[in-house]
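Omission of a single protein chain aside, the complex is shown with its protein chains in their original locations.
A and B are the chain letters, set down in written order, and residue numbers restart from 1 in every chain.
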Amino acid sequence: MTSVTYHDVRFLEPAKTRNYLNVDYGAFSWLFTKDHKRIGILYMFSISIMFILGGFFAMMMRLELLTPEGDLLTSDTYNKFFTLHGIIMIFFFLIPSIPAVLGNFILPIQLGAKDLAFPKLNLLSWYLYMIGAFVGLLVIILGGVDTGWTFYTPFSTQYSNMHVFGTTFGAFIVGFSSILTGLNFIVTIHRMRAPGLTWFRLPLFVWAMYATSLVQLLATPVLAITLVMLMIERVVHVGIFDPALGGDPLLYQHMFWFYSHPAVYIMILPAMGVASEVVAAFTRKKIFGYKFVAFSSLAIAFLGFLVWAHHMFVAGISVYSAMIFSFLSYFVAVPSAIKVFNWTATLYKGSVSWQTPMLYILGFIGLFTMGGVTGLFLAALGLDVHVTDTYFVVAHFHYIMVGGAVMAYFAGIHYWWPKITGRMYPEWWARLSALLVFAGFNLTFFPQFVLGYVGMPRRYHAYAPEFQVLNVMSTAGASILALGYALPLAYLLWSLRFGRKAGVNPWGAVGLEWTTNSPPPKDNFHETPVVTWDAYDYPAMLKAMGETQNV
Amino acid sequence: MTAVVHGDDEHAHHPFLQHQFEDLGQQHEASILGMWMFLSTEILFFGGVLCAYWIYRVMYPQAWVLGGEQQNTLAGGINTIVLIISSLTMALAVRNAQLGSRRATVAMLIATLFFGSVFLGVKGFEYTMHWREGLFPGVHFTWHEVPELAPKVQLFMVFYWGLTGLHALHMVIGVGLLLWMIWRAWRGHFGPEYYGPVEVMGLYWHFVDIVWIFLFPFLYLIPHFGVHHG
Partner (left out) sequence: MADEHRNEHAAPHHITPLTTYIFVFVARAAGTLLTWFASTVDLGWMNTPIALVIATTKAALVILTWVVVIGSFVWLGVLFVLTFADYLTRFWAIY
């Protein structure tokens, strides 16, 4: 066994061998692949379609809201559009985004493993995703669904005459795909680490994925069983959640948010993992407070389970439990803040290079912080009563989900694109898109904070005329944002053919994935690597490469 | 599970060693941990319904007593014993696989299959009786001995059918897995070196058994549990 260390990295040349892309060809070699890298690509392809579809519904809503009158879409159509936007973006795009695409591709390589522990299960989870998404999308063709992505009862079970069953069934199936991915990752992290790769040498992306997987594993089944009860109630007409028949609609909300609040952490924890990787790579420093960042992921995963009823403060829950939930909600801010402070401290006196992934991640840090701090507003009982169901809430969670999770997803795609495809993306265009996304995002969602604070309710297709100026700003921002998201689609495809060859380690980054070829061979490494260095040991690497370090 | 033999046959690999693992020990530990993780998911899956069950039990104690009185305690008790015996035979199957005695492994797996089938048979009998008595929720629900509590008793029966149905589904899947294990054990796949699949199967079976250990008192023995109606 030879050990590949960072001393050799610079001298590794892409060997003229077969890689995972050209090892075999044809549709069947992809549809029945057990290679985690190919499955990651399959996911990337599927969720990109979902992102475009969800984005379409978002754009239509923003266009409708350009004027105070409901003139582009009827109220029914608008209801369907915000429902489909939510369901597609959350269940079919954000939940699988970073874990299933980047996690699938990068995690086993970062561990020095040949594959995930259960490759067939991994393929099965992609098929479950596809079946669930297909069932969910069939609903669009059949006429849509108008319950909102939360499927609140009793509207969803007794009154809505649309395709609630199909949509919930689709979400139910996709849930199992998510569970299996989480299971696979946990076992892989426990059992498949390369020799020498101890827990505290793991990249922070792995720690983040571990915490994410715990949430997927322990929260998703509760959503699944809740949706089953919803479907039973809708089909058999018994009163599990229907007050007219003795049920309690608040129980549905409790159980739904027991999953759906931690689901936010399924989206944001992997994003934090990407941020740690990128910040270290583009400041050429060790992450400040490695152990704090690692354990704060686990703390977020656990604390995230204790706060769900802050979505229900005005729904009629006990005031006493509301106080407890409000109090507990503040605690989640602590580990999140630890991460932000540690990234910031890493930037301090680092030699920061302004490559695209770093631009996205700097955007991520800022926007996530804003989303988090406004989250604290909402966790405060009194203020929450004032802004519940207004655009303030909409703006808050978009800062977390789009400003946080999607920005980090794009950062990760750009950061690992050379590894995935073996080609560099065009840097100038990519920087432009990062700036457009940042500007467009803020123009879209910052006005919504103001709108919500002055009282514009969410989920209506018409509004009072005095809200128009801010709405026009928001729609204008959405157009810029759409352009920012469309650009990568074009230039990344372009780079597949015309991009510069990447080489083994285009960023000069530390980590096992940067010691193997780009694209990696089918089994990831020609020989099992032996790890002798700590995560993010950039100082040692720079020294080994004979460069002088700015201190 | 088909074995994927590593590309070049330089060293003799065990036929059931999958290519992503270094050796059988790693493969064994991974599959055991995988099953434990799956069971953690299952605990939350059943736990979700049980949470709803307990909320309504606290809300409607009298209806829960009435619902419990509709259950055949003898059938449930026999099924409990049957499942406990099947857990024992399952554990013995794993032990025999470890010891490498093929015939005893197959015999114990068949015994487990037998007791599992008995359980499902008794359950089927109970279901038939409930259906005839009009205790299936929805339009078929015709039970009205205490009219004002009938909707709540129906709610109890929703949980009864839901929980036992979910449990029975797990039993059916378990029976399918047992058939597969019996076939593999018969073919002599298992021995002291390689018995992971039987052990994983065993973990699953014990879990399904444990779920029933909770369902039995929750669904059958409530009338006597300190809540009184009337």
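Criterion: contacts are C-beta pairs under 8 Å (C-beta built on N, C-alpha and C of every residue); 3 or more make two chains touch, one makes a residue touch a chain.
Just so it is clear, the structure is predicted and the values come from calculations on it, not from any experiment.
Only one of A:Leu21, A:Ile52, A:Leu306 or A:Leu383 touches the chain withheld from this view, namely A:Leu306.
Of the listed residues B:Leu88, B:Ala111, B:Met129 or B:Leu166, the one in contact with the hidden chain in the full complex is B:Leu88. Looking at chain A, the residues touching the absent chain are 190-191, 193, 195, 217-219, 222, 250-251, 254-255, 258, 305-306, 308-309, 317-321, 324-325. Against the chain not shown here, chain B presents residues 22-26, 28-29, 32-33, 36, 39-41, 43-44, 47-48, 51, 54-55, 58-59, 73, 77, 80-81, 84-85, 87-88, 91-92, 95, 98-99, 192-194, 202-203, 206, 209-210, 213-214, 216-217, 221, 224-227.
Please note the rule applied: only the chains that are shown with their structure count from here on.
Of all residues in chain B, those touching chain A in their complex are 1, 18-22, 26, 29-30, 33-34, 37-38, 40-42, 44-49, 51-52, 55-56, 59-60, 137-139, 151-152, 154-155, 158, 162.
Contact residues of chain A toward chain B in the complex are 113-120, 179, 183-184, 186-188, 190-192, 217-222, 224-226, 228-229, 232, 236-240, 245-248, 251, 255, 258, 523, 528.
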